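Accompanying notes for the structure given below.
For this view, one protein chain was removed and the others were kept in their places.
Showing subunit A:
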Amino acid sequence: MTNFPVEKIRADFPILAELIRNKPLVYLDNAASCQKPQAVIDSIVHLYSHDYANVHRGVHTLSVRSTDKFEGARTKVKDFINASSEKEIIFVRGATEAINLVAQTYGKANIKAGDEILITAMEHHSNIVPWQMLCQQTGAILKVAPINLQGELIYDEFEKLISDKTKLVSVVHMSNALGTINPVEKIIAAAHAKNIPVMLDGAQAIPHMAVDVQDLDCDFYVFSGHKLYAPSGIGVLYGKQALLEAMPPYQGGGDMIRKVTFEETEYNTLPYKFEAGTPNIADVVGLGAAIDYLNAIGMDKIAAYEAELLDYATEKAGQIKGLRIIGEAEHKGAILSFVLDKIHPHDIGTMLDSLGIAIRAGHHCAMPVMDFYQVPATARASFAMYNTKEEIDVLMKGIESLIEVFG
């Protein structure tokens, strides 16, 4: 293993010391949600203990402190994904809300009957359903680019589906069910050649790799805090400023206005135009703390370490008879989705839980992917920077034992 300070990192996550069914926790459900470091937990406790008041409101000291922390976190997010301005960072509840926001504002303003929205066959439900709803509202058509058996986008087919009718491309950066990392640079270049904006669902990618939205040149990028070691209930919509300026607001209310009379309302400037109501102040501060924590380690180092974990897990899994890996893309993040001969993923999940191992068993909010592979569900071990090779050994031993028990 490279010189990655995994033991030091593990010590920063109090929950990793938890015993589950009297056994040390082996937490391998990170693609569903990551655990939180003490620094994130402390940031919230500190805010509520010393600095909390509503933001953007009062002249009193606490409101100023709270606003400074809140807006300071926005700057941290901006720098983390290298956006060009804080105006491009909109706080939302999560990636799901961000996609719905774009569908109901940009989508409603720009997409009409007969227009097409292009996604891929490996999308999470959150990047399918908001578009289906928009299509029902507008008469637009949802187009789906196919994947191959390795779980990779069939790029030629994707390109063929880009047409004069395509008004938006929305694709997952990294698949939560398969681990596949999409060729987003190529996708963006092909769409931009026809002046089509591209949204990337980065919910799964963001904790595993350095993301630079200016370098990618994507038009929208969305992610959730809870998969980035930050609290649940907070997420980010990045959008290019010119696009966000032209979009109608999402929800109406306080904070998103500049002037209100009963005759008319003047909307606030970016980013506040899209942040109606008192925001999720504490969790935004927690997100800022998570970003500080990750920056101190380095996203490139995390990516390299996780690649080693995935290689090790893939090699070990390949030695287990009757185990089939679902998702074998060449470019892949640290996710091992698998099925076992004649043993249902739900049984795998319960059996591994009895050994203290937390994995996900189910359709991973990607039912069309399950249909494609003709499986009802998969078992999924998903890794984070605090996982170790020893934990992968525990997982593999557990799988071998349960195969034996099922006979």
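We take it that contacts are C-beta pairs under 8 Å (C-beta built on N, C-alpha and C of every residue); 3 or more make two chains touch, one makes a residue touch a chain; residues count from 1.
Rule of thumb we're sticking to: contacts and distances are computed from a predicted model.
According to its UniProt record, the chain left out of view corresponds to "SUF system FeS assembly protein, NifU family" among "Electron transfer flavoprotein subunit beta", "Formate dehydrogenase", "SUF system FeS assembly protein, NifU family" or "Proline/glycine betaine ABC transporter permease".
For the options A:K332, A:H363 or A:R380, the residue in contact with the chain missing from this view is A:H363. Listed here are the subunit A residues that touch the chain not shown: 21, 343-347, 350-351, 354-355, 361-363, 370, 375-377, 398, 401-402, 405-407.
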